[in-house]
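A single protein chain has been omitted from the complex, and every remaining protein chain is retained in its original position.
Presenting chain A:
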Amino acid sequence: MAQTEDHAVGLDQYESLARRILTVWLPLFVFVFVLLFPFYWMAITAVKPDNQLTDYANHSPFWVVGPTLEHMRYLLFETTYPRWMWNTIIVSVASTTISLVASVFAAYAIERLRFKGSRITGLMIFLAYLVPPSILFIPLAFIVFQVGIFDSRLALILTYPTFLIPFCTWLLMGYFRSIPYELEESALVDGASRWQILTKIVLPLAVPGLISAGIFAFTLSWNEFIYALTFISSSENKTVPVGVLTELVRGDIYEWGALMSGALLGSLPVVILYSFFVDYYVSSMTGAVKE
């Protein structure tokens, strides 16, 4: 079987089947099971009727009889959940757009214009990427309050680029580097301006990089938590992660069905996006580390 496939089989063909099952497939399935089980548990809880939820004696906890959409209905029609979803979409799209535009210019300038001090600027961008939100949120809360955008979506739209721009710039620098200089040189000889070179030559060639940076930035802003928790106080301005955690948990009564529905629905947009662009995700993740 192995011989008929491509040459990358390497040394694996000399292994016995039993050994292969024990050393490769068994650990791999344990990994996959552990990594996916929380999602299964989230999904099954989201559709379990309340009476089965904690009654493990009469109903197997691993399965559901007569799944219900009651929790989803409650979430969508009796809470502010749709509003949180809308907020998250607006904030993610806006901050991603701002970051992408700023990053394209910055990355092109650092990588191709090679202005005086561009190396240092590139290093600073990398260092900025390493500054974690958990040491910035207190002074940022202070600034957001003084500027007068506390408790508004604008507060998030303007602060998310602090971690998106360094990331996108770093990623795009890598992509721009891979575009041959000769293309730009010949365009310059033909009398194209820098602006024309950027929009007509570099950007079309960097489309995969733009997609990578864009969906990655979107995911990062969708998943952001600490800024949204700190800068937003009223329920109708919250994002999904903050809203689900702070508004759906009331006192000691955990409505696990509703909570898990909220978690499931809140994860779906990024998971769907991810399923369409797996390779872009992988390349942006590894690209950020490799460069």
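Quick note on the criterion: a residue touches a chain if its C-beta (ideal position, glycine included) is under 8 Å from a C-beta of that chain, and two chains touch if they have at least 3 such contacts; residues count from 1.
Keep this in mind: contacts and distances are computed from a predicted model.
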Chain not present in the shown complex, as UniProt names it (candidates "Carbohydrate ABC transporter membrane protein 1, CUT1 family", "4Fe-4S dicluster domain-containing protein", "histidine kinase" or "Decaprenylphospho-beta-D-ribofuranose 2-oxidase"): "Carbohydrate ABC transporter membrane protein 1, CUT1 family"
Residue, one of A:V65, A:I135 or A:V189, that touches the chain absent here: A:I135
Options A:M42, A:L76 or A:L205, residue touching the unrepresented chain: A:M42
Residue among A:V47, A:M72, A:V91 or A:A106 that touches the chain left out of view: A:A106
Interface with the undisplayed chain - residues on chain A: 2, 5, 8-12, 24, 27-28, 31-32, 34-36, 38-39, 41-42, 45, 53-54, 56, 61-62, 98, 101-103, 105-106, 108-110, 113-116, 118, 121, 125, 127-128, 130-143, 158-159, 161-162, 165-166, 169, 193-195, 219, 222-223, 225-226, 229-230, 240-242, 244-245, 254, 256, 259-260, 262-264, 266-267, 270-271, 274-275, 278, 281-282, 285-286, 289-290
